[in-house]
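Every protein chain but one is kept in place in this view of the complex.
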Amino acid sequence: MSIFVDRETKLVVQGITGRDGSFHTRQMMEYGTQVVAGVTPGKGGRRFEDAVPIFDTVADAVAETGADTSVIYVPPAFAIGAMFEAADAGVKLIVCITEGLAVIDMTKVLPFLQERGVRLIGPNCPGIISPGQSKVGIIPGNICAPGNIGLVSRSGTLTYEVVDQLTRHGLGQSTCVGIGGDPLIGTNFIDCLEAFENDPDTTGIVMLGEIGGTDEQQAAEYVRNHLTKPVVGFIAGQTAPPGRRMGHAGAIISGSSGTAAEKMAAFEDAGIGVMKRPVEVVDLLKARM
Amino acid sequence: MSIFVDRETKLVVQGITGRDGSFHTRQMMEYGTQVVAGVTPGKGGRRFEDAVPIFDTVADAVAETGADTSVIYVPPAFAIGAMFEAADAGVKLIVCITEGLAVIDMTKVLPFLQERGVRLIGPNCPGIISPGQSKVGIIPGNICAPGNIGLVSRSGTLTYEVVDQLTRHGLGQSTCVGIGGDPLIGTNFIDCLEAFENDPDTTGIVMLGEIGGTDEQQAAEYVRNHLTKPVVGFIAGQTAPPGRRMGHAGAIISGSSGTAAEKMAAFEDAGIGVMKRPVEVVDLLKARM
Amino acid sequence: MNIHEYQARELFRQAGIPVPDGEVATTPAEVEEIARRLGGGVVVKAQVHAGGRGKAGGVKLAQSPEEARAAAEQILQLTIKDLPVQKVLVAPIVDIASESYLGMIMDRESQRPVIMVSPAGGIDIEEVAATTPEKIFKLAIDPRYGLLSHQAMGLAFALYHDVKQVRAAARIMEQLYQAFVTNGASLAEINPLITTSAGEVLAIDAKMSLDDNVVDRRPDLEALRDESAEAPSEVLAREAGLTFIKLDGNVGCVVNGAGLAMATMDLVKYYGGEPANFLDIGGSSNPEKVVSALRIITMDPNIKAILFNIFGGITRTDDVANGIVAALDQFSVDVPIVIRLTGTNEDEALAILEGVGKTALKDMDEAVQQVVRVAQEAA
Partner (left out) sequence: MNIHEYQARELFRQAGIPVPDGEVATTPAEVEEIARRLGGGVVVKAQVHAGGRGKAGGVKLAQSPEEARAAAEQILQLTIKDLPVQKVLVAPIVDIASESYLGMIMDRESQRPVIMVSPAGGIDIEEVAATTPEKIFKLAIDPRYGLLSHQAMGLAFALYHDVKQVRAAARIMEQLYQAFVTNGASLAEINPLITTSAGEVLAIDAKMSLDDNVVDRRPDLEALRDESAEAPSEVLAREAGLTFIKLDGNVGCVVNGAGLAMATMDLVKYYGGEPANFLDIGGSSNPEKVVSALRIITMDPNIKAILFNIFGGITRTDDVANGIVAALDQFSVDVPIVIRLTGTNEDEALAILEGVGKTALKDMDEAVQQVVRVAQEAA
């Protein structure tokens, strides 16, 4: 088992003919992901790599192929529109890799997705992989292995670092989700924690957080109240320079400055094993499982 | 029994201190409507007629008095805002008497109300009365009488004309609803037909339509398929000059020119008794009950 | 409120829609000058609030300034659907590779603006809608989100294959939506939306109807009103806050409420009379409106009798009675007046009328029968 994507996932790639889109589509196909369609306006009717049909619109792609998941590699100027389009076409999961989106535009997209019951992962994220089943996004498949650890992370490359540690030490993964580092994201830590808790094949969970915001504190609270499975966590930015203050309002709204120390303390309080270095993930997990 | 309003209805009047608002509030109070609050920004803390507390906002009025229904008498420039405010404050029924609202603004209000499960009657309507119980709006109470006829109308004064006929001939009313003549309205014929059908105290129904649009045709279709109670109807505008054509698009979208003849034919086809003159309502109804 | 093509073009341009150059003129001499300035062939188009201008001879092509002048001379003498042509638009002839239809309307059923496109554009679009509705593509726009780019692209793919044209058409749709919302339109049409042989996408015709309630609060839109295209009595009525449409009969009608006004006209006809007008004095009437109403109705020399049919709700019948008294005080009315008056404050109203020796009926059917009778007697 796994969360959000599995071997049944039928993927449409938005921006399949672009530089990043074509490169990673090949990687996803090699990994075994069911890439059933691609979309590039104006290139409808062609095929990608002589195999995957390309459509002008996501609606056409869904109608013809039954795609249920979309991954977005289009440039930032088109990524907001791409999310609206995918949700309107009826996919149930959208993974937006594109970075550089305006937060104010995200405030419009998110309720549109919620109204339609569509899950978004990202934007500005590395995507999701259920090792051995399906890879949607850019997480390198070769560093992952099937297994029972669920991983959720705000970071991209730090995720690879930790997954690599897990795999090298025999801890395969049920699913790894990169939720993205933007202020407004579709799927947060708690969504993933809940899904991992309900996934019978996940026996341990890794959370990778960062300074800024209070998502990790809320996630810690959720772990304390709802999780039965062991969780270990890391917060990047312990030595980061004091971030640019967001004026009075920032302090007022968060009631917190979002420092690493504060988040690590919240993890400790919730019984989450706190990693000081990425390499510690394996020992901490093994000690708790 | 009755539909939408009854003796339990607790009313807040938006614009209670204005010329129209104050006049009709007095009339509603005399009729026995439970007017529990009024709203005029800046006049919070005072009382209307030494009796009804006035608040600065509808939220305050609802919190303090438990009002569940709002009636709006504010000028057109404020009426759209008044509907948003009432819905946000948690009332379940809004009756908007104000006319002169921009249709484009209505397109924004209607989904806001739908999201909150709030019923709107109007705008640009005479309101609703359940004789002997509650009057919300401007329908003259003295022409109505309690009874078993449900009446729904797109018109204002034509409604009074017909109600007056009913009452003078001993046919009291369960509820009379003036749904308003604007292109976009909150409650339509079908909503009222459905409610009358489900109201055990309604035994006969009168529909008063007009030229323009296709609401009457759809209502006729609904009567044919869903109603067991007798229905009679009238269409105003049999001799009206050909309306200004709405260009190609009008014909395309409606697939119909919305003439009186067409609507009367739809009524006939659905088994609705068609009145040629307002006075015929009584005989037609009696023949069917 | 309907506006002229040249005005709709300007609103479209403000929204960024590509519209070819063009100027409006009222004389053949101006037209010649404009044609010379534009250079090349031009099209001269009658500016009247009526469809079917082409079939009525209101649209002519001209290859030279002199031909343009001659065309304007003919067109400016036309009367199309009772409307005399007073203005023409002069625009360059554009080389047309394909014609599509693009329209937007406020739709009662979905309670949203609906956008419609068809690859089969041009003058026969109504025929297309009637016989091959599958060639018309429609979409209801959620006003909370506006017309989204993928929606516009999806519709544009129904018109074109070339992705540059698709993007251009999608952009025009988004701009049309902006023009529609910003100006409170009930209708906006581009027919035809064309492609040139060079591949450009352009709006060749422009039609727009505006919501009167928006026009009322927007002086810039109010300025687009062409009073020369209206009957003088209708202009007066609007200025007085009345809804008035002149008809050909001899029974003047003053009624409160549009529905009752129409039902009154229907009943006049039912009893063998002919209504001279539709007139709704509106909800919150005041005596001054009643004075204006009587003044406007009596401008019509065909009038043989006048019927007041007032059922007071928000309208106070005493206001109406006071208005009648004030009017009779200010000017003489030479035809009989039948007054039917009931509802809010009717006792006060009857007292006021009695004060000047007038009586009023309470029953509509009776009042209409009476006014038809006196009108026939006077005729």
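Here the chain labels run A, B and C in written order, and each chain numbers its own residues starting at 1.
In the analysis below, a contact is a pair of C-beta atoms (placed from the backbone, for glycine too) under 8 Å apart; a residue touches a chain by one contact, two chains touch by 3 or more.
The structure displayed is predicted, hence computed values, not measured ones.
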Which displayed chains the hidden chain touches across the whole complex: A, B, C
Option from A:5, A:29, A:59 or A:143 whose C-beta touches the chain left out: A:143
Among A:16, A:236, A:266 or A:285, the residue in touch with the chain that has been omitted: A:236
Residue of B:68, B:85 or B:215 touching the missing chain in the full complex: B:85
Residues belonging to subunit C that touch the chain removed from view: 144-145
Missing-partner contacts on subunit B, residue numbers: 41-44, 56-59, 81-82, 84-85, 88, 108, 112
Residues of subunit A (touch criterion as defined above) contacting the omitted chain: 19-20, 24, 76-77, 97, 99-104, 106-108, 110-111, 126, 138-140, 143, 153-161, 164, 181, 183-184, 208, 210-211, 213-215, 218, 234, 236-241, 244-253, 276-279
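The definition used in the following text is that only the chains that are shown with their structure count from here on.
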Graph class of chain-chain contacts, one of line, ring, star, complete, other: line
Most widely separated chain from subunit B, with each centre as the mean of CA atoms: A
Subunit A and subunit C, separation of their C-alpha mean positions in angstrom: 55
Approximate Å spacing (C-alpha centroids) for the pair subunit B, subunit C: 27
